[in-house]
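To start, the structure under review is shown below, and the notes come after it.
All protein chains of the complex are present and in place, except for one that has been dropped.
The chains carry the letters A and B, assigned in the order they are written, with residues numbered from 1 in each.
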Amino acid sequence: MFEQIFDNVRKKAPLIHNITNYVTANDCANMLLACGSSPIMADELKEAAEITAVCGGLNINIGTLNRRTIPAMFAAGKRSNELGHPVVFDPVGAGASAFRTDTALGLLKEVAFTVIRGNVSEIRSLAHGGGATRGVDAAAAERVTEENLDEAAAFAGEFARRTRAVVSITGAIDIVTDGERTFCIRNGRPEMAAVTGTGCQLSALTAAFVTANPDCPLAAAAAAVCAMGLCGEIAGRRLTDGCGNASYRNYMIDAMYRLTPAELEKGADYEVR
Amino acid sequence: MFEQIFDNVRKKAPLIHNITNYVTANDCANMLLACGSSPIMADELKEAAEITAVCGGLNINIGTLNRRTIPAMFAAGKRSNELGHPVVFDPVGAGASAFRTDTALGLLKEVAFTVIRGNVSEIRSLAHGGGATRGVDAAAAERVTEENLDEAAAFAGEFARRTRAVVSITGAIDIVTDGERTFCIRNGRPEMAAVTGTGCQLSALTAAFVTANPDCPLAAAAAAVCAMGLCGEIAGRRLTDGCGNASYRNYMIDAMYRLTPAELEKGADYEVR
Partner (left out) sequence: MFEQIFDNVRKKAPLIHNITNYVTANDCANMLLACGSSPIMADELKEAAEITAVCGGLNINIGTLNRRTIPAMFAAGKRSNELGHPVVFDPVGAGASAFRTDTALGLLKEVAFTVIRGNVSEIRSLAHGGGATRGVDAAAAERVTEENLDEAAAFAGEFARRTRAVVSITGAIDIVTDGERTFCIRNGRPEMAAVTGTGCQLSALTAAFVTANPDCPLAAAAAAVCAMGLCGEIAGRRLTDGCGNASYRNYMIDAMYRLTPAELEKGADYEVR
């Protein structure tokens, strides 16, 4: 199944509109190119709806949220909804400030998202209307482990049903659910957290995957998570003496560039509940 | 000729003022450093004219255009004109939104550009006052090929005469013309399109080359295109198993860092019409 999903990305080369942060925009652009998609970054209200209309999908990321770009997020999100385009939301740092949490909640209210992707603290902040995110990383106490996986999956499923979005919570174990079916994914390596923007890249990738596969957003979002994790594994095997997180960052994008649909199918490590 | 032009860049180390996008600013800065130039990124109206005055040349790029930085583009462009500094314009995504097209046309009206560099769709949008740019990539139907090269060169020449700028259209075959003489350049590799910002980097590079060679902007702009394409070739030969677009990005900048004027002279692949 993932083979076909990834093949659609490579063949359709979806154009993705990104309203995102300036810290990881370059990595997101190169990751989109690596998977066979094309990026356009545009965050100005005066063109947001128009740019969205020429694209196939939209990726909204609040990593360096500021007043100037918020109206563009709402305008592009609503226009994408009107056009039936997939919209992915990455609530970076929700819970770390009222400004981020409130903006994220406002977006959830007015824009129908196809996928909401974040770490567990960010998603819990959205679900509970506030929280204790440690900056842009998940709080240790909230991390998904084998022990609390059932509870976390139940929480994610409930939030998915409430928002009618696929909810994609990533961490040591990833949970991707639409509230009916849940993918528990074990691809990836802990060192991925030492590279800034792996989450942002995954959200961009998710937008490409769901845009190229409009009929199966749940499986497409899960495939994107597996693809990212698998690239983390492949890149990890390429590390040699002297390598650190900068080489690892490059190698993950390189791995996506070379990953084949068949390799994704074979390397994806998940169970469906 | 290109040997002398590149030697001037290395020896004069021109300081280039960049008003550019946040997606590829880091790559542009490192590419400028690689060629022997120095970058300063500054997009605030309150300092734009002053920063431009301490620099040797200006590079305006509308990749993540927003209302805040537009006045800085006009102010810096006009001040550079007053001072006789070279100004390069990269109309990223012109044609993809009215906001971009209109801003680009406004700049063309009020600022005299030394070089206008873009893909064929962007340049056609400027020439025709609108267009159908596919995001930030050239539309397939408009791409320059051996079959339509004569027509494309004629179009570029006409636009160059009209704007009194060197027009630099890059793609599989590159066209650099001042409306009198035309360089058709065949350096480069298709994989360069899989790295975000190679066009932005070339525009920054072009600014350095024309700034260090004020007497021959056409040849300097052509030399920059050849240098970028040649670095794409050199970097391509360095790719090994496992490499993808992230390694390729790094290797192109590395190649520019090491490229000698004599190597550029020897490796430049062009004809003059």
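Just so it is clear, a contact is a pair of C-beta atoms (placed from the backbone, for glycine too) under 8 Å apart; a residue touches a chain by one contact, two chains touch by 3 or more.
Bear in mind the structure is a predicted one, so any value in this text is a computation, not a measurement.
**Student:** Specify the residue from the set A:His17, A:Arg79 or A:Arg100 that touches the hidden chain.
**Tutor:** Checking the options A:His17, A:Arg79 or A:Arg100, the one contacting the hidden chain is A:Arg100.
**Student:** Give me the subunit A residues in contact with the hidden chain, please.
**Tutor:** Counting over the whole complex, subunit A touches the hidden chain at residues 21-24, 26-27, 63-68, 93, 96-100, 134-137, 194-197, 242-247, 249-250.
**Student:** Considering the whole complex, not just the chains shown, which residues of subunit B touch the missing one?
**Tutor:** Counting only subunit B, the missing chain is touched by 15, 22, 25-26, 29-30, 33-34, 38-44, 46-47, 50-51, 54-55, 68, 238, 249-258.
As a working rule, only the chains that are shown with their structure count from here on.
**Student:** Just how far, in Å, is the C-alpha centre of subunit B from the one of subunit A?
**Tutor:** Taking the mean C-alpha position of each chain, the two centres sit 33 Å apart.
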